[in-house]
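Pasting in a structure now, in structure tokens, and then I'll have a few things to ask.
Only a single protein chain was left out; the remaining protein chains are all shown in position.
We just call them A and B in the order they show up, numbering each chain from 1.
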Amino acid sequence: MTTLKSESMAVVASADVVRLRQKVRAWTIELNFSLVDQTKMITASSELARNTLDHGGGGTCVLEIVTNGSRTGLRLTFEDHGPGIPDLDLALTDGYSSGGGMGLGLSGSKRLVNEFQIASNVGEGTRVSVVRWK
Amino acid sequence: MSKLADVLQKDESELRADWIKEQLAAVRRRDLMSDTELQTQSTELLKSIANAARNGNVTDISALEWSAVRERLTDISASRAQQGFSPEETAGFVFSLKQPLFARLRAELSKDPAAMFTELCNATVLLDKLGLVTFAAYLKTKEQLIAKQAEEMLELSTPVVKLWQGIVAIPLIGTLDSNRTQVVMESLLSTIVATNSKVAIIDITGVPAVDTLVAQHLLKTITAAKLMGAECILSGIRPQIAQTIVHLGINLSEVITKASLADALAVALQKTGKTVVKADKHNGKASDNKDGVDAKQVGQWKGA
Partner (left out) sequence: MERIPILRMGNFLLVTIQVDMHDQLAMTLQEDLTNAIAKYGSRGVLIDISSLEIVDSFIGRMLANISGMARILDAQTVLVGMQPAVAITLVELGMSMPGVRTALNVEAGMDLLRELVTANRMETGDDDS
């Protein structure tokens, strides 16, 4: 995958979640995503940003326009240096919740995107990377 | 600078003339492109190739200095694909440069057979690679065209019809894969908003088989409609489908299901506060005989 454009954003306050949504909207419009695909990507970014904020203690999001030769898409990479997720499989199950809410939003977000990658180490942090192709 | 690059630079105008002559001999579609346009494209491409070869690298076209050439070739190829040129004609654009180039190389290096052989090899490798770029771009354009047509066909095959004030129906025909479901969902939901419909009937008489995946797709559509404030009725369920659904353990308890579209319509009318009443033959007014529809009158029917 080659990166055509890249930008990094801090996700350390709830205002950042809103700002990120707006940025993702702008980029998906630039890429000519359909309305439904825009909505899915923006919603996924909101879910993951919230995770980074609430469970990861804050972190960053890197937005990238990527291409794999035949397709162009948007990649978002969320990274934090928080407590990490001890049981990834459990966290990715539907309905799993660790904070009295309706889940970490991970399993849901996974369904909103085309590619989903997660790496997490207890005590070190978490990194989630998602791609939505046009 | 390699001999090849040298030739490309020095003998540019002769090369160009010969090349265009070759192309005009080969290209049968004079109607699709004017001679002037051909001249322009050839001149610019040749110049661009000469430029790229200047630094000595004449065979690795993935390198940075060749990116302008690749881009130009891709654009030419894509536009030819759209214009209706055949793949041979499009690739021929590059390959027809071989003869003129070989001829020039032979003229320049006739006294040095070893060098001539090296440069001929380089030339052929270069043009073959450029030819492949052309072909790949042509193919990609055609694939995009096919994808677009498939999308249009998909949209055409899922019409949403308004059955009555506040009631729409979508007769599904054929298999329901996830692509089709997306289109169906979007089409149905936007029509619900546009027609202000409280009830949507999804008729699956024309769906040959329902497996867990298809059922999931249908349930997603129904849930989405409910979130928006519209209720869905599933109709056209054949006995075999009913059996499959039970065997697979699919839970349709939250969904209203009817065997026929007619039954579904009756329920839909009821839900939108309407009843069907038999008209009195003598004076055209409605009589008191209800037409077999068991209706809970929600609103007053202002009639006779």
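Here is the rule we use: contacts are C-beta pairs under 8 Å (C-beta built on N, C-alpha and C of every residue); 3 or more make two chains touch, one makes a residue touch a chain.
Keep in mind that what you see is a predicted model, and the values were worked out from it rather than measured.
Engineer: For a quick check of understanding: of B:A115, B:A224 or B:A279, which residue touches the chain that isn't displayed?
Structural biologist: B:A224
Engineer: Decide which residue listed in A:K5, A:R71 or A:R111 touches the omitted chain of the complex.
Structural biologist: A:R111
Engineer: Can you tell me which of B:N196, B:T212, B:Q243 or B:S260 touches the chain that was removed from the display?
Structural biologist: B:N196
Engineer: For subunit B, which residues reach the chain that was dropped from this view?
Structural biologist: On the subunit B side, contact with the omitted chain comes from 185-186, 189-190, 192-193, 196-198, 220, 223-230.
Engineer: Please identify, in ascending order, the residues of subunit A that touch the omitted chain?
Structural biologist: 14-15, 17-18, 21-22, 35-36, 38-40, 42-43, 46-47, 50, 94-95, 101-103, 105, 107-109, 111-112
Operating definition for what follows: only the chains that are shown with their structure count from here on.
Engineer: So what's the Cα centroid distance for subunit A and subunit B, whole Å?
Structural biologist: For subunit A versus subunit B, the centre distance works out to 28 Å.
Engineer: Can you list the residues on subunit B that touch subunit A in the complex?
Structural biologist: My answer: residues 140, 182, 186.
Engineer: Show me the residue ranges of subunit A that touch subunit B in the complex, using the header's touch definition.
Structural biologist: Listed in rising order, the residues of subunit A that touch subunit B are 36, 70.
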